[in-house]
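What you see is the complex with one protein chain gone and the rest in place.
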Amino acid sequence: MKIPKLLQAVLVLIGVYLGFILVFDVLLDAVIPSSVLAMYMFFVAAGVFMVFTFEEDGTRELVAPIKALVEEPSRRLIRNIVFVVVPVLAGAGTYFQMVPSLDAPVELRSIHPAPPTAIKVYGKRVNLLKLENPYRKFEKEDPEKFKELVAGGAKVYIQNCQYCHGDKLDGKGPYAAGLNPTPLNFQDVGTIAQLQESYLFWRIATGGPGLPKEAAPWISSMPVWQNFLSEEEIWQVILFLYDYTGRRPRSWEHDG
Amino acid sequence: MRQFLMVVAFTLLTVGLFAGYSNFGIPQIEPAQPPKQEKIDLGAMTMDKFIALGEKIFNGKGTCTLCHNNLGRAPMLGGTAGLVPKRLVDPRYKGEATNVEEYLIESFVKPSAFVVAGFGKKGTNDTVSPMPDVSAGSIRLNDAEIKAVVAYLQDSGGAEVTVKIPTDAPEQTEQTEGEPRAPFETPEQAIAELGCGACHKVATEEGEVGPDLTKIGGLRDKAYLRQAILDPNADITEGFEKDQMPPDYGAQMYAQELEMMVDYLAGLK
Partner (left out) sequence: MNLCRLKNLKGISTVLAVGILWLLAGDAFGAETASATGVTGGYGPAPDLKPSDYPQVAGVNSRVTIWIVAQLHLWFAAFVLAVPIFVFIIEAIGMRTRDKRYDDMAYEFIKVSITAYSLTAIMGGLLLFCLVLFYPDLFRYMSVIFKDSMFYYALLFFAESAVLYIYYYGWHWLQGGFRKWVHLTLGLLLNAVGTTLMLLANAWLTFMMSPAGVDPAGVFSGDAWAAIHNFLWNPINIHRFIANIAYGGSIVGAYAAFKFLTASGAQEKAHYDWMGYNANFIAICALLPLPFAGYYLAAEIYAYSQQMGITLMGGLFAWLFIIQAVLIGTLFLSANYYLWCGMGRSDGAKRYYKYIKYIAIVLIGAFLVWFTPHTLVLTNEELKALGGPYHKYLGPLGIMPAKNTAVNLMILFTALSFMFYRRANKVATVGWVKAGNAIQVALFTTGILNIFFLGVYHGYFTNTVYKVAASIPQVLTTLIVIVASVVIDSFMYRRSQEAGPLHWGRVPPRSQYALFLLAVSFTWLMGLMGYIRSGIRQHWHILDIMRDNSPDAFTPTLGYAANVVSLATILFMAMVIFVFWLSQVSGSKTLPDGYWKE
């Protein structure tokens, strides 16, 4: 038996919707955010519309039941029911969308806000655009010394950072569970691998309180490390972060 | 016509969808306001530092202590900030200030708005103040410097410091430090820059604290004048007080400037 076109379209939409839920929420165990799913479904619907209506016969078949519903005198009862139910559903949807809930408001943060041009750390003004890791050069020039510096950074990390960011740098330290926002996972491809070393220096030195307004509302508990660590220690720990995770700091020169 | 209206409706719907998505579909992050202008270091200044700056100007560039000292030339300013509310309702008050900060700023630039009894210019029955406008003439404090002094006066007077650290005016006191200044070209320039006119009647200035210098060349010789600048207390003209003139002009002036001034003064007959 041939399934009517309209039903086909609806089935495809429901199938894709359930597919997303099944794949993300069940199989991958990582829920798909409702905001993303809504947009996905909007464009999947647009795609389904395109495929089902690009040729004339198919379109006629698709809209035939709708046309019949609206125009045919024999379907008066169903029509009246539909004409009541659809607005009610739309109204209910709007109501539940807009009704204030007891949940805390959704927090939106730029995880990596644009840095300022210059910052004031250790009592001096530093130009972030030109700032470079003073130890990075040893990677090529003096590998022995570089190793030492990385080891120094590791020590700093274990003494200060791992409580939150974890001993595997995966953001799952002993205290991580108590924090919101959760500590960054440096193993993730979207964190330090996307950033320059000067950016890390800025974030470490000025901590949560140093974040610009566009990253707000931010209640990051990252300490202002310039009060606890020396400049050299921060640069060493940055070396360690990249070394341990095997990532490279972002740079715009292709000879990197 | 029907097609036309449908096209219009379709266009509006499309634009509406885009606008709706931009307004409600994505988070509205309010970007930070533009940063305070960076080249002025005042923005990074704490209130304590600002008050300290005010104190420095009060004792230095502002030449305030020439008169506002314990010799009775002008009122002491220690408690002025606390007295302002009373003065604002005093019938003799002619200014427009409504609070302490405004009153103090006004008193710097329009000193005659309120003259403390007994400190007016002679013969004016305390309606005209002998104090110069500090934003003009030889003292020439800028807005930021005036505010710093106000902050200092509010702070030392025990009043609440209401002054906001300005961010939109260049800060000049800091700039002149460290590097040697260019020598003065003319005696008039030197008089203006060194602030002689705050006390002396000389050139176009009308100071009354120190001796009138307009005809000094006829009374004193060059050696005396040189000594009077380098060591003001060596000889005090009758009717004037000791310790009024700052003793450090010798250090402030270049040798050639000193000679230029001596020649100039000796020439005033």
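So that you can tell them apart, the chains are marked A and B in the order they are listed, and the count of residues begins at 1 in each.
Here, a contact is a pair of C-beta atoms (placed from the backbone, for glycine too) under 8 Å apart; a residue touches a chain by one contact, two chains touch by 3 or more.
Remember, predicted model here, so these are calculated numbers, not experimental data.
Colleague: Thinking of the whole complex, not just what is shown, which of B:19, B:47, B:76 or B:223 touches the missing chain?
Modeller: B:19
Colleague: With the missing chain put back, one of B:31, B:60 or B:183 would touch it. Which one?
Modeller: In the full complex, the listed residue that touches the missing chain is B:31.
Colleague: Of A:35, A:80, A:94 or A:230, which residue touches the hidden chain?
Modeller: A:35
Colleague: Going by the touch rule given at the top, which residues of chain A touch the chain that is not shown?
Modeller: 24, 28, 30-36, 39-40, 43-44, 46-47, 50-51, 53-56, 59, 103-104, 106-115, 117, 128-129, 171, 180-182, 185, 188-190, 193-194, 196, 214-215, 247-254, 256
Colleague: Which residues does chain B use to touch the chain missing from this display?
Modeller: 3-4, 6-8, 10-12, 14-16, 18-19, 21-24, 26-35, 37, 168
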